[in-house]
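Removed from the display is one protein chain of the complex; every other protein chain stays in position.
Order of writing sets the chain letters: A and B. Residues in each chain are counted from 1.
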Amino acid sequence: MVRALEKYIRPGVKATPFCPGCGHGILMGLILRAIDDLKMDMKKMLFVSGIGCAAWIPSPHYNGDTLHTLHGRALAFATGAKLYNPDLCVMVVSGDGDLSSIGGNHLIHAARRNIDLKVICANNMIYGMTGGQVASTTPRGSKTSTTGEGNPFRPFDLCKLVEGAGATYVARFSVTQPVSLIDSIKKAILHVGFSFIEVLSPCPTQFGRRNRLDRPDEMMKDLIQRCILEQEAEGLTEEEKAEKIITGEFLS
Amino acid sequence: MPFRWVKSPFPKGTYYFSGNEAAAEGAIAAGCRFYAGYPITPSSELMERIAVRLKEVGGVFIQMEDEIASISATIGASWAGAKAMTATSGPGFSLMQESIGYAAFTETPCVIVDVQRAGPCTGQATKVGSGDIMQAKWGSHGDYQVIALSPWSSQEMYDLTLRAFNLSEQYRVPAMVMADEAVGHLRETIRVAPRVEVWDRKKKKGGAPFDIEGEDGVPPMAAFGEGERLSVTGSTHDAYGFRKTDDPEVHARLVGRINQKILNHKRSIIETEDYLLEDAEVALIAYGFTARTSLYAVKRLRKEGQKIGMLRLKTLWPFSDERVAEVGKKVKRIMVPEMNLGQVAGEVKRCVVCDVISLSQTNGEVIGPELLIETLKKI
Partner (left out) sequence: MTEIKQVRLSGFGGQGVVLAGLLLGQAGVFDGKYISGSNSYGAQARGSGCKSEIVFSDGPVDFPHLTIADILIAMSRGAYDNYCTDVRTESGLILYDQGFVTPKDNLKVKHLGIPANEVSVKRLKNKQVSNIVFLGALIEATRIVSAGAIRKAISMHVSERFRSLNLKALQAGMELGREFNG
C-alpha cells in the first residue's frame, strides 16, 4: 500500500490477510483512496462488516471505528449505529455471500428504508472463506466445491435487486476499473441515502482454480475483457452480452 | 461514582400499568434511548408503548425486519453509545441467540425482555409458559454468562427492567428480563418513585476496551465516533480488539474473563427473597408469576399449621447456588413449581442434598393455588 494511505491503517496492522492475487486487497486500497480524496475524518467513520474474507477488508485494518459482526448481519448492526448517531459516516464492506445470501433480507430492507449507509459488496461470486461453495451470485454453470457439475441456478443481479428494493445510489464496477470505482465510492460517500456498489473482486483461490482460470493474472485479464460499460453493450447481441458483465452507475 | 440518581422521567405517582407497559417505563427511566424490535405475542404492547415514549424523550425506535435484525441493531446502537434494548417472546428469542452470544463476547451492554409463552415452537402463542429459562443461559454456543432476572408483578416489570439496564451497563453484559405472559399482561398498581438510581458504562480515554482494567474486571467502553478508533469483533480478540484466532492463551483468557467478571460479582447481582422460611420444613423455590401462586399457597398452608416457606428467585442467572444450598440444609423437602418440565428444579437439585420435587405444568395455564395446595398437602 502506498505510503500516503498509511495513516488510514490502524497502527499494529502488519500485512493484509488475503491470498496473492485476491481482489479484496486491491479493493481495500481503492476505498482508502476515495476516503483520502474526500479528506474524510476517520474519527467519524464507522466500518461495519459481516463474516468472510471480504469482511476483513475494513476490520481491523482501517483506522476508524470498525465493527466486525456476524455472518449476514452487518447491515442490521450498521442500522442501529447509524440511527442512534447520525453524525457517523457508516460504510458497510462485506462479501456477496454475507450481504446477499444469509443477509439478503437485511439487504432489501435496508435498501427499502433508504437508510444512509454506504454499502460496498465485494463480489467474488463464491464463498471464499469457507472453501469455495456456490453462492447466490455464482454464474450458472460455474464449478464450485458444492456444484462439481456446474451451478444449475441463475445468480442474483445484485444491482437490480437493491434498486428494486429502494436503494438510491447503485453502481457496479470491477477492481480492474480503479478510476471509475474510486469515483463511484466517492459518490456513494457523498450521497445521502442507501448507496450500493457491487465490486467484482476475483478470488483466484476458490473460484479461479475451479473454473480454468488457474493463475491470478488470468482472472484479472478475464475480468478486464468481460467488464464493459453500459454504452459499450448497446450494439451487442444477446449472446455476446451474456459473456459480458455490464458495469457502470445505474442509479445516482 | 459510576451510578447517579436521576429524576424519574415519568412523574412520581401511582399507576395502573400492564407488566409490558411497566417494562417500557422502567427502560425509559433507566435511560434507554434505543429500541429495535419485531412484533410478537405476548410482548408487543411493550414495543407499542416504547415507540411512543422514545419519541417523547428524544430516543430512537425502529421496527426491524426480524428478531435477528432487532438484536443486532440493538448491539450496533449500544456501541454507538446508546442504552439499547429489544423485547420478544420464544420464537424471536430463539432467533436472537447468535447475536446474544456476540453481545456477551464483545461485552456489549444491552437488555432483552423475553415475555415467555407456551413453547416449544409456535406453541400456544397467547398462553403462558416459562420454558426459555435454560435457553437464556445456554442458548448461544460456547461458554459465556448473561444476567437474567425474573419479575413477578407489574411493579417488578418496571423495577427489574430498570435494574437489568443498570447491571448490563455496570458489567458490560447482555441482561435479560425473563418475564412470562401472565406477568406481561397483568395490570397492577405500580408506584413510580420521584428519583431512580441509574448506572452508566464507564469510559476512559485510550483505555483498552477488552481487557481487565480496575479491580472489577470490567473494561471501559467508549462509543463509536468518540475518536477512540475502536475495533470490535466477535472473533477472539486481544485487549484492543485485534483478532487473535490462533492464540490459545488469548482465547482462554478472554473466555475466562467474560465468565469470571460475572461470577465474581454474583453476590451483588443475585437477589432472592425469603418468605416464612425460618422454621420451615418444606420450602418452595419459585420465580416469576408462579411465585405469586406459591406465596398464596404458603400463607394458606401456614394457617393450617404446615411449616412451609418460600425462597423466591428474583435473579435466575447467575444461579443462586449458595442461597439454595443454605435453604436445602435447613428444610426436609423442596418443591419447585414451574411452567416448564423442571428447568430450575434441575438447578436446585444440583445445589442441595435434600429431597427436591419438581411440580411441572406445561398446558399454557398458570399454576393455580389449588393444584399447588393439593400437591403440597400430599407430600
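Note that in this section a residue touches a chain if its C-beta (ideal position, glycine included) is under 8 Å from a C-beta of that chain, and two chains touch if they have at least 3 such contacts.
Note that the coordinates shown come from a computational prediction; the quantities given were computed from them, not determined experimentally.
Considering the entire complex, the omitted chain makes contact with B.
For the chain missing from the display, the contacting residue among B:43, B:99 or B:153 is B:153, taking the whole complex into account. Although one chain is not displayed, its contacts with chain B can still be listed: residues 14-16, 41-42, 125-126, 153, 181-182, 185-189, 292-293, 295-296, 299, 366, 368-369.
Everything that follows uses one rule, which is that only the chains that are shown with their structure count from here on.
Chain contact summary for the complex, chain B toward chain A: residues 33-34, 36, 60, 62, 64-66, 68-70, 72-82, 84, 98-99, 102, 223-225, 227-235, 240-243. On the side of chain A, the complex with chain B involves touching residues 10, 12, 42-44, 46, 48, 59-60, 63-70, 73, 76-85, 87-88, 105-106, 109.
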